[in-house]
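Every protein chain of the complex appears in place save one, which is left out.
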Amino acid sequence: MPSKLPQFEDHSNQETKFTTCYMCACRCGIKVTVEDNLVRFIQGNKNHPINKGVLCAKGNAGIMKQNSPGKLTQPLMRKQGSERGEGDFEPVSWDTALDYLTKRLDKIRKTDPKKLAFFTGRDQMQALTGFWAQQFGTINWAAHGGFCSVNMAAAGLYTTGQSFWEFGDPDWDRTKYFMMWGVAEDHNSNPIKIGLEKLKRRGAKFVSINPVRTGYQAIADEWVPVKPGTDGMLALSMVHVLLKNDLFDWEYVLRYTNATQLVVHTPQEVGDGLIYRDEEGQPLAWDQEQEKFIDATLAGTMPALFGEYQTPEGKTVKTSFTLLAERYLAEEYSPEVATKTCGVPADVIERLALEMAHVAFEESIEVKTEWTDWSGKKHDSFIGRPVSMHAMRGVSAHSNGFQACRSIHLLQVLLGTVDVPGGHLAKPPFPKHVCPPIKPAKPKAPGEPLDGPPLGFPTCPEDLVIDDDGNPLRIDKAYSWEAPLANHGLMHMVITNAVNGDPYPIDTLIFFMANMSWNSSMNTGKIRDLLREKDDKGDYKLPFLVVADAFHSEMVAFADLVLPDTTYLERYDTISMLDRPISEPDAVCDAIRAPVIEIDRDVRPWQEVMVDLATRLKFPAFTKEDGSPKYEGYKDFIINFEKAPGIGFLAGWRGKDGEKSLRGEPNPNQWGKYIENECFFQYKLAKHERFYRFANKDYLEFAKKAGFTHTTKPIIMELYSETLQKFRLAGLGLYDGPQPKDERDQYRTSRFFDPLPEFYIPLEQRCTSLEEYPFHAITQRPMMMYHSWDSQNAWLRQLLAQNYMYMNRQKAEEMGIEDLSWIWLESKTGRIRVQVKLMEGTEKTTVWTWNAVGKQRGTWGLDPEANESNQGFLLNHLINEHLPCGDTGRPITNSDPITGQAAWYDLQVKIYPAKKGEIGVWPSFETIKPLPGSERTKDKLRYQTHEAVRLNRSLKDILTRGNTKRNK
Amino acid sequence: MKLGLVIDLDTCVGCNACAVACKQWNTSGTTGPLTDFEPYGKDPTGVWFNRIRNYEVGDYPNSKTVHFPMSCMHCDDAACVTVCPTGASYKREEDGIVLVDQDKCMGCNYCAWACPYGARELDREDGVMKKCTLCVDRIYDENLPEEERQPACVMTCPTSARYFGDFDDPNSEVSIISRERNGEQLMPELGYEPVNKYLPPREKKKVETYVNETNSIKAVKDWVNRLVAR
Partner (left out) sequence: MHPALSVIFFTVTSGAGYGLFAITCIYNSVSQTNPLGAHGVLLSSAIALGLITVGLISSTFHLANPKNAWRAFSRVRTSWLAREGLLAILFYPVAALYMFTVWKDVGGYNWLVIISMLSALWAITTIFSTGMIYACLKTIRQWHNPLTPINYILLGAMLGGLMFLFIVSMYEPVITGLVVTSTYLIIIAAIAKIIYFFWIGVPAGPTINTATSFTSSMVRLFDVGHTAGTFLTEEFGYEVARARLIALRWLVFLFAFTVPGLVLWAGVGFMPISVVFAVAVISAFVGVMIERWLFFAEARHVVNLYHGKQQC
């Protein structure tokens, strides 16, 4: 037995509190031990649905976030007479800052509310910020999804009603075959890690499709190095193999998708390619028994999956699945042809498809539970096709990402794996109907709130946010012909557009937690110049810039007003069902943050500031009839605000006494209840409500009651997208409604809005000579920094403070490029000088680096000599925010033409060795001054919350023990 | 007892959670603080007990990336203890944990020279050698909930790539798993009998392909509609 040990920790002096991590977007539950207002230890909360007790490197480094000298400490105003970007600030009081801002915003609101643009970065309070914007009356609001992964969200919601990202999960407990596409790390950071281990333990196969073998790919059973931007082709080629071998889930496709719906085939005519509908607008199918057209949504019919029919009006119609099969059976999708595009050997493509088919159809599983489908038919089990997939930025951040992601969804659907046991499972509030019936708001009269949230889901050209001439109404040109389905906005275009007055100048831009003068913008150097650009009168073209952030990011120096936020350990927060909740596939979950340590500087939680501003500006929803404030502050707002009767930000412990879940009147003690329950709420779905939820009667009824959906009708997956076809018709001039006037918009809509998932060469490549620029240049974030905007973290930066350009060793040897030599990387937009590092696990035409490691000198509380600022670099300089296709006409965003997703990974570059003596990272930027009141960086850090209690060895033991081996 | 770790190279994704958890716990632990130098400056460095290295095995395209966490192996025949002149380094008789008595170490680095695994790091500020304690200040702390009486690295590992337990007990999880999955020692030829074991990556999973000999579709017309009720 162990000898007596000293008491190492004085637990009586420690307090344990629960809250939610915010080191990245994963939102794990954490248990924080606090000692003298210092964090002793942050660990995963074992009861928490997301992380089940584990915690990643970022979460474990929370202490050093709290301890960072880069924290902002007080509100700041740009010094009179100083130039933007110099970082010359004067401290001001919160009252001064908010009075000033209120006055400015009030004027905008009463004259032209869209002159306020409010864009938020990596926050997760979009339900609040969006609502605030709606109440303000500006359509110019979005979060960062447009430069993150909107393609994934949009492709999912326009196809299956559920998406990758964090909105669904593979069925980790049952899947037997898991294919991961383009995932470095994810919002789902810990759940994926937990899940992968489960897979491996059960002996499931894990295939990774990724040009780079690091992180998760390392433990894949099979690594498929694909050429960047060609995942869509790979997926469609697998579709080809499945169809050719007649291997798809006939019943699943027939019952749950729009495969049987008939599509009008009248080429070159208005209405071509639209769904053939009856007078009520119901889609029609062909019933094989009745031999007539029937409402395709009816149950109990015998619709034809294949076929071509003549309508009474004399039109030819085909089932959408016929079109689909015709398309993908074509030779151009055969593995032999596809391999030329995606670089994956033909036999591998074929084998992967047939392996998945084997698992789906020969190794299918059954979960015995009685359930009722939407038509009232009872089933005694859920049939599962245990093939699952996950995809993320590698697929998403290309200008063909929307269609590539749809292609992956198509593959999932053909295999019958969406929301079935062993497949990909949605997390409530998903699945949603394809697609959710929320339209993007259009401008209203000054002073009035918008009719709905600024972001929504257009389904036809009429939903676009454009003026009568077809010009964009939003500053980011979202929902214009340039990016019709820009469901998350185009934050990456805001600065460029606002400064260029294109489509119009604005007055004030508020950025929350977004580093748009650095790693979150394309063409960083130019964007920094734009932020400083003045008009003839000497005024900034972007008149007023407000930056709200907790840290001294590169963006801060460009602010006219800096509003300092708290850290995640110092505030209340909601991770809401109205927003991006933490649900699990089998449970509705949301969570809060509650402060674990006290604030020690003059900072305020941004959500508190927003409620304060809303009150000062007298937004209708925040003001009583007598003009007095409706809410005392953020906490009060959260528990009392109701979006619909009984539905508020927090779903747990509703009802006066906290007895109701999901829906119920406000509970004054709701925060207390959450804190009592470790800061999260979990509502387990009944066993019969966990699968086939798109067609599961009980679930659909439950979802409507909980406010997740608007109807109890089944969700019909749209393999063939009529929405896309409408835009395409508009582009072709065959749409009875708004049509694009600009030739390029006409081309883009007619070419890329294919109603069937389609592969096309990414836009930048279409105008770039691959002989001249033969490499794809991409980035990824290292796991310990993914989504954490935290390179200043004293612990994490020891692991990685400098990035290299990685490339394939064999390729480098062919080119005579040596390990660790300096090279130039040149795109059509610019060039950078970087150090190259050779490795095995990189596809031969790919080069890559760790993103956002490079920092501007003097920011983030780092010493100007820090490695990040001297050896670290950004790839952003090479990526243009406009398509680098130097042709005529207006500049067009370098984004997916459908969703406006920033096409970060479309970048094509050439590589050549630097000349002798050309050493060091280029370009480099000026050093930012320290902020007033900022700490000087220390050369030593000795963090501990109490004097260590030592464990001593006795003298007797020292003198009497032999060597360890002999002792055994 | 012979306490130690099993590291699963089949599931480690190199996320560094264990390394940072270790840093976090131990900087306020019994051998803390773990000094960091130039934490915000050029070439930040510091004392860590657990470091993750990353290797590539084989050549492209058949290369495999391997993430490789390393901390003290708590060797049966711990050379670091053998060579220590002061007796500051010792292997606890009761559980085999190799520790450094911070009050007795003279900072001669000799133990680090003797250790093949790079498990020991001198804290230049304190002038003493520091190393993994297997969280001796957690695993026996009866004030912690029982399930938390494990090393911080093990508790936090998101891919369950770390196991902690008693190798003397043939029925412990660590004994069973290292037996079943051929847990290996690192540099066994040196003969230090490292207690920690590394589980090699599992055999690649083989999946059959679906061979559909009856149906080969060349065009849509090859399909005959089935009567399936919606």
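Order as written gives the chain letters A and B; numbering starts at 1 within each chain.
Keep in mind that, in the parts below, a residue touches a chain if its C-beta (ideal position, glycine included) is under 8 Å from a C-beta of that chain, and two chains touch if they have at least 3 such contacts.
Here the structure is a predicted model, which is why all the values come from computation and not from measurement.
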### Message
So one chain is hidden, and I want to know which residue out of A:867, A:880, A:899 or A:937 touches that hidden chain in the complete assembly.
### Response
A:867
### Query
Among A:799, A:832 or A:898, which residue is in contact with the omitted chain in the full complex?
A:799
### Task
Pick out the residues on chain B that sit against the missing chain.
9, 16, 19, 38, 42-45, 47-48, 51-59, 65-66, 68, 70, 79, 81-88, 103-110, 112-118, 121-122, 124, 126-128, 184-192, 198, 200
### Message
For chain A, which positions touch the chain that isn't shown here?
### Response
214, 797-802, 839-841, 867, 958-959, 961-963
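Throughout what follows, only the chains that are shown with their structure count from here on.
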### Summary
Per the touch rule above, chain B residues touching chain A in the complex are 10-17, 19-21, 23-25, 27-33, 35-46, 48, 52, 54, 56, 58-61, 63-67, 75-78, 81-82, 86-88, 90-95, 99, 101-104, 125, 133, 136-137, 140-141, 143, 147-148, 152, 155-161, 193, 201-202, 204-205, 207-212, 215-220, 223, 225-230
